[in-house]
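Some chains have been omitted; the remaining ones sit where they do in the full complex.
Think of it as A and B in the order they're written, each chain with its own count starting at 1.
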Amino acid sequence: MAGTKCIITGVPGVGKTTVITEALTRLEQMGVPYANISFGSFMFEMAQRQGLVANRDKMRLLSKDDQRLLQEQAAEGIARIDGNVIIDTHASVKTPKGYLAGLPEWVLEALKPDLFVLIETDEDQILGRRFCDPSRVRDLDTFRALQSHQSFNRAIAAAYAMKTGCTVAIVTNADHLLERATGDLVGLLT
Amino acid sequence: MAGTKCIITGVPGVGKTTVITEALTRLEQMGVPYANISFGSFMFEMAQRQGLVANRDKMRLLSKDDQRLLQEQAAEGIARIDGNVIIDTHASVKTPKGYLAGLPEWVLEALKPDLFVLIETDEDQILGRRFCDPSRVRDLDTFRALQSHQSFNRAIAAAYAMKTGCTVAIVTNADHLLERATGDLVGLLT
């Protein structure tokens, strides 16, 4: 469909939601409409409507095949939306069994993204933000574990670029420089 | 087929065989059966049965197309095994012409792994282990060359995750901490 499909990712604590929210405000002021969709929520609502799960915690109990089918259907659903869409998700998810691709091949093939954004910052700053955020329970990663995760995300983003032809942009959301991160993201989306 | 298909990789000298052997002992004690298959040996035995090669050294003399076909058939054969399987192989192989994918697309599509493990440790320790192992002739890599190889392995593991949806876990096999590496691997396999 017409419009830009832009995937926005970042490790927990990097400030992804904040940057997206600020960017959407500016984009609205500029008259550039963007729908903002959380891939996880979109998929959950789809599963709920199909009567597959009662609540979000049940999602992880679905069979691998069911999960894959839901992922595909969600990607197809988002691809059908007319106009610009931000897809808020993860490059990779850190699970007890290792890193899981946020956008496996079957999602990318259905979604056909134009742009893939990695929101990053120094691991030190992420650790500080996670520590100071009482509203969410977040992994107590070490500096090295975070470094490894951000680096894995860059590598998997390269694989996404090979698969889809989308561009991969890095937006740095450094301490005290939210304005700049927002400006960079707005620049990518306009 | 039912069961977990787990690919285990690591550069020569990282102690892959040792960690796998220790983990298998513990898994047996825990009553969790795992078959342990070397991808290379499985493929060679297949080639031998088909009368394609007389000994293992001849494998590299096969045409590219024959090698690819054998890789596919080996992957299909392993995928058909019922139950849990460890597949012992390489994320990438260092050859005179550069790094070669241990699991190119056609292998991944046939194998459908659930889990991909990178056994790693500091380059310094790997150099030490290679130097002290008189039983095998191994590349005399430099620190930087090893760093480059381990880093390439992480990048290609990310591509494997995109392609298959398998998780990618890193197990550190540090000096004096084999117990820990074994425990980490057992944790991933149970």
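One rule holds in what follows: contacts are C-beta pairs under 8 Å (C-beta built on N, C-alpha and C of every residue); 3 or more make two chains touch, one makes a residue touch a chain.
As the structure is a prediction and not an experimental result, all values here were calculated from the model.
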{"item": "Subunit number of the complete homomer, 2 shown here", "value": "3"}
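The working rule: only the chains that are shown with their structure count from here on.
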{"item": "Where chain A and chain B are represented by their mean Cα positions, the distance between them in whole Å", "value": "31"}
{"item": "Sites on chain B touched by chain A in the complex", "value": "115-117, 154-155, 157-159, 161-165, 167-170, 187-188"}
{"item": "Chain A - residues contacting chain B, complex", "value": "64, 68, 92, 95-101, 103-106, 108, 148, 151-152, 155-156, 158-160, 162-163"}
